[in-house]
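Every protein chain except one is present and positioned as in the full complex.
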Amino acid sequence: MAMKKYLPVFVMIACIIIFQVAVSAMNREFYLTQLTMAAYYSLVILGLTVLMGYAGQISMGHAAFFAMGGYTTAVLTTRNLMEVKDSAIIDLARSLGLTIVEKNAYGNEIQHLSPWAALAAAVILTAVIAFLIGIPILKLKGHYLAMATLGFGIIVYRIVLGSRIFGEADGISDIPSFRIAGSLAVSGDPALRVQNFYIASFLVIVGVILLMNMIDSRVGRALRSIHGSEEAANAMGVDTARYKLFIFVLSAVFACVAGVFLTHFNGGIGPSEADVMKSVSYVAIVAVGGMANLWGALIMGVVLNYLSLRGYFGSYDEFVFGSILIVIMLFFPEGLLKMENARSLVRAAMRIKNKIGAGKKDELS
Amino acid sequence: MSLEQLLQYVLSGITNGSIYAIVAIGFNIIYNTTGIINFAQGEFLMLGGMTAISLSAFMPLPLAILAAVVITSFVGALIDFLFIRRLKSPSVLNMIIVTVGLSIMIREIALHVWDEKVRSLPYFSGNEISSINLMGAYISPQVLWVLGVCSVIVVFLGLFFKFTLTGRSMRACASNLTAARLCGINTRNMVTISFMLSAAIGALAGCVISPITQTQYDSGTSLAIKGFTVAILGGLGNSTGAIIGGIIIGLLEAFSISVLPLAYKDAIAIAILLVILFVKPSGLLGTKEAAELKEF
Partner (left out) sequence: MSYLEIKNMCRAFGGLKAVDEVSFNVEKNVIKAVIGPNGAGKTTLFNLIAGSLEPDSGEASIGGFSIQNLPPYRIAKQGISRTFQNIKLFSHMTVLENVMIGRHIRSHAGLIQAMLHLPHSRREEREIRERSMELLDMMGIGNLAGQEATSLAFGKQRIVEIARALATEPSILLLDEPAAGLNIYETAQISDMIMKIREKGITILVIEHDMSLVMNISDEIVVLSSGKKIAEGMPADIQRNEEVIRVYLGEDDA
């Protein structure tokens, strides 16, 4: 039973390894760069899938949480603490070993906050903000919830775009690499492509296992019951307000962690990461993946983000995501990756084939 | 703040506010017949403005505007035929996602048709430097055009909903869709008409505001959010509320510029939106119980 449940995970791990080996053997490791980025984005998708697909709460502002993670680590790890004297907090951070001393390009010594400390700060900050705005926001439903989360996303975007500390339209660059252990580091250095691909894959696997377990549990069932009927769930003793808040914060933290890692991987972050369009594309991917379907969302998250990052959609990128939303909602409201859909597609294809066949016969006779 | 300055702010607030009110009324018309919040409402203004700008190269301005309004209302009808009709018993989530998708598609098509350049219609009378002195405040004649056209739209809609059979049928749909259908009203056609009407008044508002605020492929989005704020503030579905709400938001925004940096101007309306949603989602003129009955 347990083995069967984890079978997709093993398949996924095998795919990751096979892909990496093949790509390295063909000397095409540059493919891994966008795939690593796509993997981080799918971490956001996974969190959003649980919130939207399972608990039934839409969020059109998830890019804001990603940006919170990315910008927090960007701000905290790019400050040169050597210049800061006489600060009790920074002295404390130094004595706790939360700072790192490195030489910059000019050979001068600089000291900055450890990415580990920044990660912790980002997660705490995001969780607190998600919690505080979640309390009033999650009382809303449907259109109101969509607009409120959209509004929240726009405010974060405006703040990022309008604040000197966040680099305004330029964003923040020259972000140091995130040394995890020994020579293992999250960094955009081409020499570290393979290990970075594995770091990102590892995070996604951990994320998917945690969420899989959760969905299959008392907590996950409670979340799904909220989607089914909030009133009945409440009457059966499920504290719906608390569970909604729970899952909102959790999915925000997923986005935040993705933001932190991707920012270190890219070595920079810009305001486009907080853009509303980004949030909408996350929603689109969750919808294509089948809403309440972790694996569908994961596959679609990796594929669509990869294609988008490789520039396959060109200047039609946003158009593609917009049309995906419409096509899915009109023709596959249950998502694309559902067996019934595959079957009905086959049936439709057969019908068309038969029709063409019949048409030809008519012409002949 | 001198009296003249005060008047200046008030006038600019009312000007923008009346445009927001028209957007909000556009939301309301579609919401009342379908229960859908059309996230692409702002795009109607952009489309109207852009089309009129392009057409004004070939024909006199009034004709270009008229053509733009007609074309945009056909786009509205097309949206209903191609997409809204095909939604079978949609959940609220589905409706949101479809109209969000539409808004993105229209915007992107506009980007490829008209590129990123900021354009604007010429001033309807006079030019950008001509102004009218009103008790010490200098206003552009276009402001009067905006206020005049918005008032005409409101009066027209009022008469339309009150005295024409189609208008009355639409009101019947709004209060009870099933009952309206049983009375022999073709509710499907009413939905089409509501999309056309909503697109038409959006396009007209988009034309009349274009000389002042200018038009770009993505200028619909922020108008939509402000219009939505206004619609919520006035009570969703309530058009008198939309006018009051529009003026309130317009004034607040105008005065906020004198206190806050310009970069945060757009954030003001959204902050107000969040506050209303958290405190009184039924809006100024909506009742709590009515709001609870509706499926959000």
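Going by the order they are written in, the chains are A and B; count residues from 1 in each one.
Following the convention adopted for this analysis, contacts are C-beta pairs under 8 Å (C-beta built on N, C-alpha and C of every residue); 3 or more make two chains touch, one makes a residue touch a chain.
These figures come from a predicted structure and were not determined experimentally.
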Displayed chains contacting the withheld chain: A
Option touching the unshown chain, where A:Ser225, A:Thr263 or A:Ser279 are the choices: A:Ser225
Option from A:Ile100, A:Ile135 or A:Met214 whose C-beta touches the chain left out: A:Met214
Residue touching the undisplayed chain, where the options are A:Val101, A:Leu132 or A:Met236: A:Met236
Touching residues (missing chain, whole complex) on chain A: 210-211, 213-214, 217-222, 224-225, 227-229, 231-240, 246, 250, 292
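Assume only the chains that are shown with their structure count from here on.
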Between chain A and chain B, centroid-to-centroid distance (C-alpha), Å: 34
Complex contacts: residues of chain A adjacent to chain B: 52, 56, 58, 60, 136-137, 139-148, 150-152, 154-155, 158-159, 161-162, 276-277, 280, 283-284, 287, 315-316, 318-319, 321-326, 328-330, 333
Touching residues on chain B, where the partner in the complex is chain A: 37, 83, 86-87, 90-94, 96-98, 100-105, 107-109, 111-112, 221, 225, 228, 232, 261, 263-264, 266-267, 270-271, 273-274, 277-278, 281, 295-296
